[in-house]
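Missing here is one protein chain; the remaining ones are kept as they sit in the complex.
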Amino acid sequence: MTASDNPQAIDRSRQAFLSRSTLLTSVVLIVGMLGVLVLNALPDGNPLHVSSATVALLGKYFTYMLLALAVDLIWGYLGILSLGHGAFFALGGYAMGLYLNAQTSPLPGWQAVMTYFPVAALAIVLAPGLLALVFGWLAFRSRVTGVYFSIITQALTFALMLVFNRNEMGMGGSTGLTRFYELLGFSLSSEGMTVALFIASGVAVLLAFWLCRAIVVSRLGRVSMATRDAEARVRFIGYRVDHVKLALFVVSAMIAGIAGALYVPQVGIINPSTFAPLFSIEVVVWVALGGRATLYGALLGALVVNYLKTVLTGAVPDAWLFLLGGLFVLVTMALPQGIAGLLARRRGRQEASA
Amino acid sequence: MTTTSLRRLIAGSSIALGLSAFGGAAVAQDEGPIRVGILHSLSGTMAISESTLKDEMLMLIEQQNEAGGLLGRQLEPMVMDPNSDWSLYAEQARDMLTGDDRVDVIFGNWTSASRKAVLPVVEELNGLLFYPVQYEGEESSENIFYTGAAPNQQAIPAVDYLMSQGVERWALLGTDYVYPRTTNKILEAYLKDHGVSDDDIMINYTPFGFSDWQSIVSEVSDFGSQGKKTAVVSTINGDANVPFYNELSNQGISASDIPVVAFSVGEQELSGIDTAPLVGHMAAWNYFMSVDSDANYDFIDNWLDFTGNDDAVTNDPMEAHYIGFNMWLQAVESAGTTDVDAVKDAIIGVTVPNLSGGASTMMPNHHITKPVMIGEIQDDGQFSVVWQSPSAVAGDAWSDYLPESANLISDWRAPLRCGKFNVESMTCEDGPGAE
Amino acid sequence: MTDNRLSAGQRLARLLTLSLLLCLLSAWGTSAVAAVSESQARTLLDALDTGNFQAKGEAAQAIADSDAEQKMRWLQALLDGRLGKERRGDRFYIITDDSGREWPIIDAISYEDAGTGTRRTVDAFRINNDLRTQLQGIMASLSLASGDEASRLQAADRLLGEVSSDNVETVRRTLADEESPAVRERLEMALALHAVAQGDAEALETLRGNLDTRVRNALTPIAAGDDALAEQTRAVLDGIENKRAWYSRAQTLFFGLSAGSILVLAAIGLAITFGVMGVINMAHGELIMIGAYTTWLIQQALPGQPGLALALAIPGGFLVAGAFGVVIERTVIRFLKGRPLETLLATFGLSLMLQQLVRTVFSPLNRRVSSPDWLQGSWQINEALSLTLNRFGVLLFCLAVFAALWALMRFTRLGLEVRAVTQNRAMARAMGIRATRVDMLTFGLGAGVAGLAGVALSQLTNVGPNLGQGYIVDSFLVVVFGGVGNLWGTLVAGMSLGVINQVLQPWVGAVLAKVFVLVGVILFIQKRPQGIFAPKGRTS
Partner (left out) sequence: MNPIASGRLERLREFARPDRVFDFMAPAQSPVDVSHGPILYLEDVSVSFDGFQAINRLNLTIDDGELRCIIGPNGAGKTTMMDIITGKTRPDTGQVWFGSRHNLLTLDEPQIANLGIGRKFQKPTVFEALDVTENLELAMAGDRRIWKTLLARLDHEGQARIDEVLETTGLSAQRHRLAGVLSHGQKQWLEIGMLLMQRPRLLLVDEPVAGMTEPEMHRTADLLTRLAGQQSVVVVEHDMGFVRSIARQVTVLHQGSVLAEGTMDEVAGDPRVIEVYLGGDEEAA
């Protein structure tokens, strides 16, 4: 990506960690979470009661938001477009799935170590992290960039999908891992667990948001933006571009892995379709729709698209693809900076008129 | 439904922010229509198979409403589109089974992956799911009714038939996923039990949507040219079938050389293929559109009227939904309520006519009895039944031919109430009885 | 072949066939046709009304042996599944057209128009594979009583490995009378096989290098012994296997090239839109789908003429998909100049809409596209090597499309302008090239070529709403592997991926072959980060 993309759109307040948008996003996340919890605690008959199903759904959205954040960190701020981030998400999910399966029946072979939560927790970040490390090391070292990188990430996730589809993998083949009952000794189907997972996911989003924010405002973050815009220049002033890319790519993969791990107990299944390139492309679409290179835009995009999907597939099952597809086209044409761009422009106008 | 509660959530948060608010009135459970969830993909890769089933369910519901509904109440369909995305199946099942507008029963899913995604949800929220497609078995859930064929209702009789036709060499071709893998494992064990040597069995798996069949078909043709009568047992999934059959006919392999018996190719799949070169290849199902019975002819006429298309076809999963729907109706009638637990108890033992002139019964393992048929493809895209089991076969949840499940049974009646009961150790390995 | 394993019915069928073959070969049997009474006809047909296929076979033979003048038509109708009996009555019908709900029927004996029948009123007689084979034999013997060369050849072919001491004399006699060299060759081969089985070493020599699998199968048990003949047989067998192995390699190469040609066809349109314009067109697969649906629509408009329809579909698919492309370019892509990644978002949306459009307009079910005769079957070069015609056709088509595109880019004004705009948009514009027009035409061209890929794919695979999706990942991979913006790169990349895949397939299976290819491409890109045909030289 070149700088001509739109330099003016860059958030001018980025020097400070606590910019207005960061504060606002944090507040909205926290208040939203608490609000949902309060409304969920209301008695069933209350018209404002929020059902556990909704809480579970929102929890799932949180994991998608986390994944979008991971993609935005490297795409928005480093300019590397991964069309295979679903792979890291799925790996984290599979690690969690193995752990959950181990709670009901002993796992065969090496998988037995996944019975222990600390091991599983480690695997959740290390499996995607290591894959990203090896893959990224190979790719960045030999300076695979742009579409070449995007396409080989797609090839990676596609290959993993085929591999995980095989029964020999011991990962449940095409059906994947399912039938989870317990997490850390608590029943997964209890309302308490739904709420706990919702909170965990929400907190994870918040922490990841702050982490990404901290990275982005650090000198490393500026180096990465510089890399996005003029990679050769960065190299000629002495930064190891491959290391910068590798570091952020691994961090991003780990965030995606955590997202996957939180996703699995809430959805109840993980299978190779999560590795499908189409899913990874969709994630990129969320980010683009929300607004690339603005962290809150990524969060917003993931939320909006998935919420629309939920509503529209139920309300207009025969026509929702027209609406969603049309929305993608419209947003691209009318809102080049995504929804975040729209918000920023509006704020700019308000400030100008004030 | 979550959409509404989400709307309410937004309303709620508006209140929290001190702005305006609106609320919705709760609808009482026992009045108003009985809600029937239809969870079939209308988009994505599975739409090709599933969208027909959605239409069929709408037809059945419409007919039932015309006939006076159920328990004096109307049936109301609730259609969602899971977009061939397994996690969306689970999400929408949850959506259907919660809230004031909770559905009383779900008819849906295709492929084991989607069913397994929905399974924990229906178990957790105590829903009812009727699953209409043949599958690999090795499962029995308290909340799922398997109206499609288990391997012993499809695969094994088909192999038996081929053996009686003198087949001695077997090529087991399948798409690389759980159903073919498990079915082929069962068949391999079964064939070896019947004295077929390893050399005479070839197993090959291909990815979903595979289209470069050349090498594999020529391998099969080589395999079949060793002087022994050879047959292909195909568990190839949907999209890969057209290129497969095209390649067979183009490489000059006809049904008289190497017949193919398929478990996933029905009338609907054939409607997208030029069948002239395929005449004589076989499929094993529990129903064919060409089945000779008045119930079938009525069903076909209704279907053609409903779709307004004289060339529309019916197939086995449609019959499965037909049976499942009627079983559920009857169970609700006899229980006098749509309450899930009451229906679950009432439905075991329910017998309804199927479309091939006989009757199907819901067994205690939540599988049903069905006749098994072998049909040969005709040039008009229909099958002609060349063999039919003398009586209906009961579906077996746990295969007798797999060592790990040979000792397992499933029985959801009190007092056993167990989906995975080990008859050797007399313990329940899964289900409420397990504790 | 151990006869005791066969059922009585099969033995009978085999005997019948064999006697028929000999009968054909020696040009016997001219059966005079005379009328039979209606009651006789009824008895003949009634015998077919049984669930037992063996009894049905005997009944069919009885019809063939009878003097009924309608017997050819009956047997043909039986073979087609169109001969039936009134369900609640005893009339016999022939169904003249069995599509739709009501079928026009005629009386089977008098051929009088009997109105229409339905599934409920007419019970068609069923046949199975064995019976079908038998019927075909019977019909052949009836219609070819004199035995033209083709049928004699077919009969002789079936004799391979079937000559025994019972019929060897007959075969020899037939050979003596036979004039056609092709038929003679088969008969000699059949006799030689018999002779070798009897221990004749000289006959073995005539079989050296013979590629027919039946020869190999017949020789294999002889080679198992340890006498001199067995040794000699083993040598002959080794020779045969060796020769077959070479042909099989040639065949694998063909398989690979034909698989590659599909990849190239699917990718080459993308090589233009993506490689030349930098547009990440996620709707490329749907443009392929549109080409395939165009083929189907044209076939619907021209029933019974699949060849003509296909010929028309080539320009048709190109134009329709190209028109879609131009519309997409004018309405969407145009506004996203210089923002290539956003084209991904917009075209992804378009692909969703196009898919759903097809589902809504044409139903989510697959459409049936038939192939013309000249694309069916295979070109049998010899016993061990045959090229399936549809694949071969697609391979040639792919090369033709490639050649045309290359020529277009190389020799025409448009090609020159496209190359100029690709290399330096601003400069090209300064020189008076209307870049926007070039963009529109380029995108239209890429879309049109995608449509051509759809036309080709309609001959190989499903025509349905998901057709395009399966090719999008592979297409991007091929373009990138070959080097973005390089047509030759796309050709070489597609073909080599196809060949590698087909070579790997027998070793590791189709799934792992695909995985290995993907991993191979990933590793290759590490070595050459710009694909096979990377632009070399100074980059400022």
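Order as written gives the chain letters A, B and C; numbering starts at 1 within each chain.
We take it that a residue touches a chain if its C-beta (ideal position, glycine included) is under 8 Å from a C-beta of that chain, and two chains touch if they have at least 3 such contacts.
Note that this is a predicted model, so its numbers are computed, not measured.
Touch with the chain that is not drawn comes from one residue among A:Ala41, A:Ala112, A:Val134 or A:Ala230, which is A:Ala230. Touching the chain that is not shown, out of A:Ala247, A:Leu308, A:Leu327 or A:Leu342: A:Ala247 (per the contact rule at the top). Touching the missing chain, out of A:Phe117, A:Tyr239 or A:Tyr307, is residue A:Tyr239.
On the side of subunit A, the interface with the absent chain consists of residues 3-4, 7-8, 10, 215, 218-220, 222-223, 225-226, 228-230, 232-241, 243-244, 247, using the contact rule stated above.
Following the convention adopted for this analysis, only the chains that are shown with their structure count from here on.
Between the Cα centres of subunit B and subunit C there is a gap of 30 Å. Centre to centre, using the average C-alpha position, subunit A and subunit C are separated by 45 Å. For subunit A, residues that reach two or more other chains under the stated contact definition are 162, 165-166, 318, 321. For subunit B, the set of residues touching two or more other chains reads 42-43, 176, 205, 207. Per the touch definition, subunit A reaches subunit B in the complex via residues 31-32, 35-36, 38-39, 45, 47-54, 56-57, 60, 162, 165-167, 172-176, 178-180, 188-189, 263, 267-269, 271, 273-274, 307, 309-311, 313-315, 317-318, 320-321. Across the complex, subunit B meets subunit A through its residues 1-3, 5-6, 8-9, 11-13, 15-16, 21, 23-26, 42-43, 79-83, 85-88, 90-92, 94-95, 97-99, 111-113, 116-117, 119-121, 123-124, 176-178, 181, 205, 207-208. Residues 42-45, 47-48, 51-52, 164-166, 176, 204-207, 209-212, 214-216, 218-219, 222, 225-227, 239, 242-243, 246-247, 249-252, 255-256, 259, 268-269, 271-274, 277, 279-280, 290, 292, 294, 297, 300-301, 304, 310-311, 376, 378-380, 384-386 of subunit B touch subunit C in their complex.
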